[in-house]
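Single-structure report; data block below.
Missing here is one protein chain; the remaining ones are kept as they sit in the complex.
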Amino acid sequence: MNLKKTLTSIVMLSSLNTPVYAGSEIQTLITMLHENGMVSDAQFKRLQIELEQNKASKKPEKQAVEKQLTAVKKLDDVVVKVKGGIMVKTRDDEFSTKLGGRVQADAASYSGQPDMGDGTEIRRARLYLQGKMYHDWGYKLQYDFASTGAHGKGIADAFISYNGFDDMQLKVGNFKDPFSLQDQTSSKYVLFTERALPEAFAAGRHIGVMASTKRKHWSLAGGLFGDSLTTTNGANHNQDEGWGASARVTFAPINEKTKVVHFGLGLNYRDTGGIGTTSFKQQAETHISGINIVNTGTISNAKDFFKLGAEIATVRGAFSAQAEYITTRVNRKGMSNLNFYGWYAQAGYFFTGESRHYKKGAFGGITPKSNVGEGGIGAWELGLRYSTLDLSDRNIDGGQADSMTLGLNWYATPTLRFSANYVDVLNVNGGNYNNQQPHLFQVRSQWAF
Amino acid sequence: MNLKKTLTSIVMLSSLNTPVYAGSEIQTLITMLHENGMVSDAQFKRLQIELEQNKASKKPEKQAVEKQLTAVKKLDDVVVKVKGGIMVKTRDDEFSTKLGGRVQADAASYSGQPDMGDGTEIRRARLYLQGKMYHDWGYKLQYDFASTGAHGKGIADAFISYNGFDDMQLKVGNFKDPFSLQDQTSSKYVLFTERALPEAFAAGRHIGVMASTKRKHWSLAGGLFGDSLTTTNGANHNQDEGWGASARVTFAPINEKTKVVHFGLGLNYRDTGGIGTTSFKQQAETHISGINIVNTGTISNAKDFFKLGAEIATVRGAFSAQAEYITTRVNRKGMSNLNFYGWYAQAGYFFTGESRHYKKGAFGGITPKSNVGEGGIGAWELGLRYSTLDLSDRNIDGGQADSMTLGLNWYATPTLRFSANYVDVLNVNGGNYNNQQPHLFQVRSQWAF
Partner (left out) sequence: MNLKKTLTSIVMLSSLNTPVYAGSEIQTLITMLHENGMVSDAQFKRLQIELEQNKASKKPEKQAVEKQLTAVKKLDDVVVKVKGGIMVKTRDDEFSTKLGGRVQADAASYSGQPDMGDGTEIRRARLYLQGKMYHDWGYKLQYDFASTGAHGKGIADAFISYNGFDDMQLKVGNFKDPFSLQDQTSSKYVLFTERALPEAFAAGRHIGVMASTKRKHWSLAGGLFGDSLTTTNGANHNQDEGWGASARVTFAPINEKTKVVHFGLGLNYRDTGGIGTTSFKQQAETHISGINIVNTGTISNAKDFFKLGAEIATVRGAFSAQAEYITTRVNRKGMSNLNFYGWYAQAGYFFTGESRHYKKGAFGGITPKSNVGEGGIGAWELGLRYSTLDLSDRNIDGGQADSMTLGLNWYATPTLRFSANYVDVLNVNGGNYNNQQPHLFQVRSQWAF
């Protein structure tokens, strides 16, 4: 159904039907009246001439319209949308492009020990160009202007996808390894301003290839990856970069709009390549301060490491909850293995009645029941989280930390979010900040689409 | 007024009126003639059948048109403009997005003393995405590819604005502190290629919150700000970043299209935070050379500083003039205060008769009376400026400099500008370049929209 057809119909109604009409009742009536002797021969002739003239005058105009309709056809090809960013797609669903982005402007105030400097930062400032080409292909480039550096550091996503198979997607380029529910959930949509402590074990983004299937009640993804963009082959250019493999399976026996039960399992393997070292560290669920409250430092002789993660999540109307446990085993050459682990559990509740949006293995964006600017108050959500991370094992004294977070989110519109988080690090055992208990208050203003 | 309505009207004219007609004169005439015995019963019957058939044949087509009109509605939602960049907005004024940018390609040649290396540079290369969402909200991200670095250095604007109050705008994120006429005027629009020497006291951009009101004859803006994006909390991550407050009030007793009188007053306070130092410096109204002809160096023990600025500007047809005086007082711990100051006065004249465009407290873009490429010659403007800056006080010998600038601007179109500036540093007293007098010639090619 499109403009051309509409216009054609209008023209048919106006130019085609009218002649039919003109050629029938009025023509018939005139002929009848002439036959009945009600109009003279001269009058009949004059009426016939008028009829002919009118018909003739319509013909070139009809042709002109046909020609113009061909030109109009092109107008008709694309749809343009502008609910934040710009989205253009062809009506035949062969091509699309979306230009979007996000900005997160943060401020934080710290107290307790250790001393952590108060401050502000642009946490993320991203633009992306994403689209569809020739029906079966997709592409994306996303860059983070708040995280620039050498070797393409700020490049988030940069990939090609192929969607020509029935239920499977192939992807090649730079993108996130499939691992961990909180890491698969976009930073735009996570419940708190920063992810929980076990984000120390996030698999991150690498250049690689991945196959994935996403259905209503389960998803499966597995891929082979090189090293992160910022990793190079050493000062002498002779070290092999690392490589890895990652897989994640999720199962959602219940997946309705406001009622979800999700289980997930992730496996992540990484060979450290010629570099032969690794490290794990984490800030106190904050980012402005550069202090890592737990930190293994460089683990030498690290041949490879293997992570295993278990996920559970649920949505019940306005209530949502999720928990993850991740364990990491580092294999060292000529030394005993190391085992680190962490877990978190969190719950959220919308006072305004919205539901977290679950989409094939991860959480998506919030659509408030009413928007500020359209007479509404947006969506208001309260969140509570407990998380723990243990980076101490054998000779590695990275420290162990527990923290509790209370958060408030206000989604003024689907594209805007204002968050306030209070994080209380309950304790740090071991490491550089042994027995210290920082706490902090941080706020974020975010636009994203 | 939109496409759907237009099409509906056309359809009404063609499909609705014609039946009315068909159902009236011709029907009436046939009935009359039958009553008068002018057409036989058989003829009447045949005419009625023809009438019915034509009516019936129109009905499904009418329904098809109605359906198609619903589909066409979407075409109708947005307006796309392309006068440089891309602008899309919804017709209901709820959403808009503009993708724009600027490039300034410069070259400079130096003579006199000190030696300053000739060269070229891309002074600014910016893209921005800016728009409106849900009627009351605005957003912007602007990045400068010519000024990259750590901690989001190149991020210029990154904010959310709320415009739901009658005359007030709220802003949160990263943007310019409200202070100084020449700094509030975009680099696209300032009279010379570089701002005058007192730009050493520009407040710059910080993450913060601001409230502002802009009316025809006055504007008022005030905000609280954190530190600049590139400032972090120190090597040990334990220094608080600085913070500041800034306010600016402007008054335009005359504000007509070609006749403006403007007064302004700005206050800017900044606490140096845990860093405890500051510095002021300035190049010779050029940027390619890295030499700062006046430079306080690091001022230690600087607790905070306070700037006060007074502005005056006018437009009289093709003539424009503006002047500013800014003084800065640095409070030092356990040491006497420091006072620095600077001022400039400048005037411009359009040979081609255009007027500088004044918009609620700052100057905006030039629209030539005729454009090159459309048979015109663009706008030609001559400018003259005197500026002075004194960064010496007590134990700080930053130096004092005066300079004179002669500039020629050619605005070939509203989006293009070519500028040539000759800067003569009349004298430097004190500092590293005592008694030296560099002069320089610089050119710029700029596209911006």
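The chains carry the letters A and B, assigned in the order they are written, with residues numbered from 1 in each.
In the analysis below, contacts are C-beta pairs under 8 Å (C-beta built on N, C-alpha and C of every residue); 3 or more make two chains touch, one makes a residue touch a chain.
Small disclaimer: the values here were computed from a predicted structure and weren't measured.
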Selected residue (touches chain absent from view) among B:Phe44, B:Phe145 or B:Trp410: B:Phe145
Contacting the left-out chain in the complete assembly, out of B:Ala156, B:Ala202, B:Leu229 or B:Ile288: B:Ile288
Chain A, residues in touch with the chain not shown (by the definition above): 7, 10-11, 13-15, 18, 22, 26, 29-30, 33, 38-40, 43, 46-47, 50-51, 54, 57-58, 61-62, 64-65, 67-69, 71-72, 74-75, 77-78, 80, 86, 88-90, 95-97, 99, 127, 129, 131, 133-137, 139, 141, 143, 148-155, 158-160, 164, 172-174, 206-208, 226-227, 229, 231-234, 237-241, 273-274
Contacts of chain B with the absent chain, listed as residue ranges: 1-3, 5-7, 9-10, 12-14, 17-18, 20-21, 24-26, 28-29, 32-33, 36, 38, 75-76, 79-86, 99, 101, 103, 105-107, 114-122, 125, 127, 145-149, 288-291, 371-374, 412-413, 415-416, 445-447, 449
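In the analysis below, only the chains that are shown with their structure count from here on.
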Interchain centroid distance [CA atoms averaged], chain A/chain B, Å: 30
